[in-house]
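Please see the structure below; I have some questions.
What you see is the complex with one protein chain gone and the rest in place.
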Amino acid sequence: MQQSKTIEFICPVKTNAGKKALDHIPIELKALDAERPIVITDQETAKKGLSKYVVNAFKDSGMSFGLFEGVPKTADVKTIRNLSQKFLYKGFDAIIALGGGAAMDVAKGLNIVVSGQPDDLKLLAGTDTIKNRLMPFIAVPTAWGNGFEITKYAFIESKVYASHFLMPDLVVIDPVLFKAPDTKLMVSSAMIALTHALEACIHSSSNEFIECYAHAAIQHIKECLPKALSHPKDKQANMGIGNAASMAGCAFSNVTPGMIHRLGKAAGTMFNISSGICMSILLPYGLEYQLKKNEADISKLFHALADFDERAQSSPSSQLKNIIQYIKKIHDNISNATKKSIPMTLHEADISKNSLGAIAQKAIDNGLGMDKDECLKILTAAYDGKSIH
Amino acid sequence: MPTTGNIKELNMHKPGYFEFCCRVKTLAGHNALESIPDALAQLQAKTPLILTDKGVAGAGLIDIVTNAIKDKITIGSIEDDIPPDSDLRVVNHLANVYREKKCDAIIAVGGGSVMDTAKGVNIVVSENADDLIKFCGAGAIKRPLNPLIAIPTTSGTGSEVTLVAVIADHEKNRKMLFTSYFLLPDVAVLDSRMTLTLPPFLTSATGMDAMTHAIEAYTCLAKNPLSDTHAVSAIELLSQNLLNVVKNPSDQDGRLALAKGANLAGIAFSNSMVGMVHTLGHSIGSVCHVPHGTCMSILLPYGLEYNLHKNTEYVAEVLYPLAGPEIFAKTPKNKRSEKVIDYVRQLNQDLYDATDGRHSRCFKEVLNRDGKQMVTKEDLPKISQTALGDGSIFYNPEELDYDDCMMVLEAAWEGIPLDRNKIKKG
Partner (left out) sequence: MYKFLGHSCFNIFYNKKEARVGEYKDITPGNKRMKRLYTAIMLWFVGRSIQAAAKIDEDIKKEFDQLPDQFVFSLGVTPNGPQMVVGKDINGKVKYLGSKSKGRKINVDMTIKNLEAAILLFTFQESTAISSCHDRLTVDGDIPSACAVVRILDLVEVYLLPKIIAKLAVKRYPQWSSERKLIGRTKIYLRAILGF
């Protein structure tokens, strides 16, 4: 009998997605033994008037709740501290986060503090430091997020918290909340989801369970991204992207961040460009590099991207080409729909060729386990927009 | 004819609204049992009560479990007196053992009835319940229960990932149904050693049970994108390994693949329900006591035939994971769903051959230990009547009344395909 690695998978998140999903929140709270939630959202979401949908969902439920609409653009400890005092004073028993990255991070931070001690926020930074279940937490993603909403991560004032206990008990995806047609943000969100899902499939710790979520996310992107590009106001298409982001996040939380994610994030942070756009630029080149190095992963990735007919009819030698072509096709689609306003190469993104080394170094410093030369190969290809070999 | 295989946009089934949840942590491997002490530590538990039945213990499986964990934790007690049908008295007795031995977790090793009993015991000890009936029905259990680790020994019922438990109260002659996400085990441990000694005819029946879960989950009314990906993965693993493992029982990789497949199938169907194969299968089980897996294997092709006019495009898609890329490519689109039905029938035939006739292909050849027929034609009316009261009937794509049940059962008894012209189409 060989010694083999035991595979692991966990997804604490329940998904409620579709028409009238918001209206199920009261009964879901009851099932979590809660009846007095605090609803937290950011100023952007509040300005768009989206809070009223949550208020409507609670009509007729007999429940009251607190509503805080002041989360700033990035999560900060002060907001969390103020909210925690409110939480304990008012006796809330659940947290609902409405909106994008910052609201979710604040909610996760708040959950750490109210489930334990105020000092915990400092002490529990890092990976798997949280040992207990936290209070019931419902995530209601709205507009385009940073891809980390439905993951085990929280980012609060340059500290990273990683624990599956931070993941929401329930994610609610309702089409009414996906109206705002900001195409750039939508594309960023979609490409983060796609990157997370694809990288999860070819990760060294990948397994069938992770792939179930990753495949579902990819299917959503395939079906909904073209529609959302051609019909920006289509709520169902936009909601599909939200669905994809949630499922990709669940897959992503079971592996460590991949190469394209790390390089994309490094580039994005250094040059103040959305990480999603950077990851999108890097995707075909990063994948090409990785798949040429590990050819066994080619059919795995093709399996994830193609539908049954395509899989049955493709010859193994053409699979890599088809994968790259497909990503390039998405790029073209995005380009056409946004009238070339979204960069498709690092050059177009106004990143200088000299800084590619620094991007690689930043990613390596943050944990990317690759040589600087390898990274430079990929970054250069992404700069020029030309294939690696 | 191989084409360039350009990737197009695919048509995914998206229901107007869906819910999906599987909070069970899965550990799978050839040495997965050895991860249990860490899993218990993460759940802040250290004294488990091991629950199992005599069959599992007799097969030496409990020894394998205890050997894997005893160096790192103290086992509270090992109880193997669980009957094939979960019983309230047993549940209450085991809860007392849990308390006496100061246990703080349960490890359930076995099949469906062990899992149900374990879930029942967990409710009693976690909620300090003196009367389990208070926790019946949806939404009655609202808080996490004490740690529960599930180790399935068949591949299988998938009960390590279902949120229901059925406990029979024989004194008051009623069955108590519990439904809650909090009933889900914290961890499901899939270790190939647990099914290594499963005899071929049980492997085939439980394997087809899992296959039915996956196929019904993919083709019935409540399907959703997440249950679909789980179902497809399950069908692939089961189809690629079932016959092989029946013929080569000690194929460890194959056993692990089947365990994963059954688990994925369990996740799929507990989130998208099942249909008439279970409606009729449950009823045959309760009236004639035919094992569940046998009912599923026999009825699967009939369920597909009956519903075909309503869900043919989904059935057609099943051909890819079931039969593989070559057959899928060779079969024209409009013939794929029928090919699925033929393939399932052929699989049943191959399993029949590989088990020397112990895997039944139709109900008239199901025999009990004394060689007596378990289902007679006279039983069919009672079975049809019982089927009308099975909850899974709601999720079947087509309506099913008494006459429809009789028609399907008669064909399944005889072992002849359904005459699809006789199906009343809605």
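By letter and in written order, the chains are A and B; residue numbering begins at 1 in each of them.
Here is the rule we go by: a residue touches a chain if its C-beta (ideal position, glycine included) is under 8 Å from a C-beta of that chain, and two chains touch if they have at least 3 such contacts.
None of these values were measured; they are calculated from a predicted model.
Participant: Of A:D60, A:D119 or A:D350, which residue touches the hidden chain?
Facilitator: Residue touching the chain left out of view: A:D60.
Participant: For the chain that got dropped from the picture, name the residues of chain A it touches.
Facilitator: 18-20, 23-24, 26-27, 30, 43, 46-47, 55-56, 58-62, 64-70, 82, 86, 90
Participant: Considering the whole complex rather than only what is displayed, give the residues of chain B touching the chain that is not shown.
Facilitator: 15-19, 136-139, 177, 221-222, 273, 386, 388-391, 393-395, 397-399, 424-426
Heads up, the rule we're going with is that only the chains that are shown with their structure count from here on.
Participant: How many angstrom between the C-alpha centroids of chain B and chain A?
Facilitator: About 33 Å separates the centre of chain A from that of chain B.
Participant: For the complex, give me every residue of chain A touching chain B.
Facilitator: For chain A paired with chain B, touching residues are 1-21, 27, 30-33, 131-133, 207-209, 211-213, 215-216, 219-220, 222-223, 226, 236, 240, 243, 247, 305-315, 318-319, 322-323, 325-326, 329.
Participant: Applying the document's contact rule, which stretches of chain B touch chain A when the two form their complex?
Facilitator: 1-12, 14-32, 34-35, 42, 44, 139, 142-144, 180-181, 225-226, 228-230, 233, 237, 252, 260, 264, 267, 317, 320, 325-326, 328-329
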